[in-house]
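All protein chains but one are shown at their positions in the complex.
Going in written order, the chains are labelled A, B and C, and every chain counts its residues from 1.
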Amino acid sequence: MSRKLTYVQAINEAVTQMMDKDSSVFIMGIGVNSPWYVGQSCAGLYERFGDKRVIDTPVAENGMTGVAVGAAMAGMRPIIVHPRMDFMYYAMDQIINQAANWHYMFGGRVNVPVTIRGIVNRGGEQAAQHSQSLQAMFMHVPGLKVVMPSTPYDAKGLLVASIRDDNPVIYIDDRWLYEQSGEVPEELYEVPIGKGVIRREGKDITVVATSYLVCEANKAAENLEKEGIDTEIVDLRSLKPLDNNLVIESVKKTGRLVIADGGWKTGGAGAEISALVVGSAFKYLKAPIMRVSLPDAPAPASSALEKAYYPTAETIVSAVKKVLEESL
Amino acid sequence: MSRKLTYVQAINEAVTQMMDKDSSVFIMGIGVNSPWYVGQSCAGLYERFGDKRVIDTPVAENGMTGVAVGAAMAGMRPIIVHPRMDFMYYAMDQIINQAANWHYMFGGRVNVPVTIRGIVNRGGEQAAQHSQSLQAMFMHVPGLKVVMPSTPYDAKGLLVASIRDDNPVIYIDDRWLYEQSGEVPEELYEVPIGKGVIRREGKDITVVATSYLVCEANKAAENLEKEGIDTEIVDLRSLKPLDNNLVIESVKKTGRLVIADGGWKTGGAGAEISALVVGSAFKYLKAPIMRVSLPDAPAPASSALEKAYYPTAETIVSAVKKVLEESL
Amino acid sequence: MVKTGIPVATLREMYVTMLRIRRCENTLVELLRINEIRCPTHLYTGQEAIAAGICANLRKDDYVFSTHRSHGHYIAKGGDLKAMMAELYGKRTGCSRGRGGSMHLVDPEVGLMGSAAIVGSTIPLAVGTALASAIQGNNRVAVAFFGDGATDEGVFDESLNFASLRKLPVVFICENNLFSTHLPLYLRQPADNISERAQTHIMPGIKIDGNNVLEVYEASQEAIDNARGGRGPSLIECRTYRWRAHVGWPQDYDVGFRTKEEVKKWEKRCPIKAFEKFLAGQGVLSESEKSQISEQIDREIEEALTFARESPFPDESELLEGVYR
Partner (left out) sequence: MVKTGIPVATLREMYVTMLRIRRCENTLVELLRINEIRCPTHLYTGQEAIAAGICANLRKDDYVFSTHRSHGHYIAKGGDLKAMMAELYGKRTGCSRGRGGSMHLVDPEVGLMGSAAIVGSTIPLAVGTALASAIQGNNRVAVAFFGDGATDEGVFDESLNFASLRKLPVVFICENNLFSTHLPLYLRQPADNISERAQTHIMPGIKIDGNNVLEVYEASQEAIDNARGGRGPSLIECRTYRWRAHVGWPQDYDVGFRTKEEVKKWEKRCPIKAFEKFLAGQGVLSESEKSQISEQIDREIEEALTFARESPFPDESELLEGVYR
């Protein structure tokens, strides 16, 4: 089997197949019936499943997220799409106070199998309110799961797993990945939530990366190889629950760690992974842990500044070298 | 000078004096004209300053926060009170997309001198939606400042500094501290934002603590002293900007670190401080860094569970001992 | 059948429900006073006709969402009294396993899907269950109970808009007790016209006497029938008053915006007394029936109390269980 799909096609296929197979799955959100608003990720859904199960909504993120959460309590498996994570701030009460809490707060009597799909849509001079990556905030919240696929294979498999999961899952996809192509089985399959994967084995240093930065990490590793540096790449895939063991075992082997995540630095996902490692594998560490991230600033519009704002393979290469230099 | 006030009186005095002195200061929020809703923190304000500058609002956190933010753009210095941090999820768009971004996004042409006061109000079987501490989320956001006073002196001084600051400041006070009493000068003074303070010097281990857990850390240190363990306590006071140097210098001295913060563990404030230290003082570290925090669970109601949920001096003592045991 | 057109059995059922709520809460007053129950508790006393009148029109599998003031809705929808009492005590046998307390009662088996302490938050959840009904085609109706305070929140309008747009089977019950904590409606909204706001969202919006259970029953019967019949949502604003403080057992005369006279005036309009009088007048509630009901309720409460008191607290080892399913 070596059928190739793009990342966005993989998303589309996961939704289509799940809706075909399970009548409790439906999709709602701004632009799910738009020819362009959420890329091609929802193309064809309306035509196939109609107005009942493909609901293009008013611009009311909080209310609409609440509606999805409520439907989940009544046995549905809704997917609520937020075309930009930036819009999700409006919906925080429903995502956190409600969706994340209800199962625990009611002693297990209610559960909320909702998939909350937040799209990272940045670059192109979109500026501060149309660029954000909020994984760190959601990662902080007990009761939520958070996944960030980096490949077409995972985009499909994690979306299937998210829809089937009995808990609220924040599924984060990045438009910078949409045109990447890769092998995607035609049948339904799951990528387990909470399991990372080693994308590349190496012995000198571990780079733990999320989402789009896994691609940049791959490029970085190729460049580093030319200089004789052997990089291990861990693609986290899930930020909550974290695959603690995978990360810790890798660091135990290499003794060095760079974390590459596309959110802001302070209080970002990298902070947690660093703290995890220093709490559990301190003895194995040979060098300070470095974080590759956004700087602590809002996203600027001007492409002249965007270039400096978004981390790339080069940023990862520099961080790796710095860690190696500072090794004990 | 040795006048004593309680923590809540110190808050009240800061607001009263600032409103006396600066006609651009006003206060709004749910319960600011209630005899009981926000403790005594707003007592007497309405009687003194009247309906124009003491605005008890409808239950509409997002809109009302936006109103405060807008007023700040027009030269006012509003204080918007959220009687529980849990309610702030409704207002995230205004706090983050708007207040935090506007200065940067408009190239410095507009600024937002608003104080957003979020009260931590937990315990007493209030359960998951009436118990939260959201400092980690706000700490993640560029453009916001975050302060958490632990003493009556700081409660006043940091509130004055927050009101005078030209940026949006999240001022977080904890009702568990309201009845603590301490020296508070009568005159107006500022505690600088971004500066922590050593509450107790020690050579064996550093405990970095925030807000209420500073008090627990003090108790822990006394107990530890009896066992011959000499604890240094850093009261962060500000979480953003962080007093990096103070923390790092302390760890350089002691080589060991426990962080005690009252938010959830994963992705909490402790993660950032751990990552900061491991990034900047790795060579000095003699042991893994431990975090004292809430467990990764929503707050339960039953006092039987609350007891296990909230960290105390004992939790800190255990963490310190564990770090000492695991020292290289 | 009396002249209201409401079956006698239903009348009696509503009466029992109202009395059960009242008695239960009277017991709570004592338990709160002596601190035997410690969680924040918002008493429904004075508003009983609303929960009773509406739930009498609901099927067991219809959905109800409640608020921080949840006892009335829980009891009226048929929630288990023992599990409620145990919940208030923070016991493992509580309906929420001791994790929710008074603000978070739940009993999905009778359609009480949950109660939340964030003002306004359950309104879209109710709409969501109605959407599920519409998709599943099972004609279950959803009811969102909420206070006048919740209509300050924008999510109220967002929810009504969507429900109306898609003609979902949901009924919005606004219990307008004229206050949000200490603050009266007239200091929060420019007019006292919640039902009209529903009309601009293109659904019936009516204002009724929430202390008259007959009026509540009849108005909600129509609204629920319309919802079930696919004719879309409605809002019913039930005018009422809470007798006690916003939270806890005391009265809150003369603290802030309420006067003793105002409270006393509303106490005179007791929904239960009025209904008793009506029933007696119709000859459907004899004195002996009354005392039989009364004794039965007292027994139930006593049993629930014993159950709650004798139940174990959750063990600390349970703390991290069930964050996820």
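For this structure, a couple of remarks:
Basically, a residue touches a chain if its C-beta (ideal position, glycine included) is under 8 Å from a C-beta of that chain, and two chains touch if they have at least 3 such contacts.
What you see is a predicted model; the values in this text were computed from it and never measured.
For the chain missing from the display, the contacting residue among A:197, A:297 or A:324 is A:297, taking the whole complex into account.
The hidden chain makes contact, of the residues B:9, B:34 or B:98, with B:98. When the omitted chain is restored, the residue from A:90, A:138, A:153 or A:212 that touches it is A:90.
When the full complex is taken into account, the listed residue touching the unshown chain is C:154, out of C:154, C:169 or C:256. By the touch criterion stated above, the residues of chain A touching the omitted chain are 30-31, 33-37, 56-63, 86-87, 89-90, 124-130, 295-298, 300-305, 307-309. Although one chain is not drawn, its touching partners on chain C can still be listed: residues 152-158, 161, 164-165, 187-191, 193, 196-197, 199-203. In the full complex, chain B contacts the hidden chain through residues 26, 52-53, 55, 57-58, 60, 62-76, 78, 93-94, 97-98, 102-111, 142-143, 145, 166-167.
By definition in this document, only the chains that are shown with their structure count from here on.
Most remote from chain A, judged by the distance between CA-atom centroids, is C. Centroids built from CA atoms put chain C at 37 Å from chain B. If you average the CA atoms of chain A and of chain B, the two centres end up 30 Å from each other. The geometric centre of chain A is 41 Å away from that of chain C, both derived from CA atoms. Under the contact definition stated at the top, the residues of chain A that touch 2 or more other chains are 62, 93, 97, 104-105, 142-143.
Listed for chain C are residues 94, 96, 98-100, 104, 116, 118, 154, 323, each touching two or more other chains.
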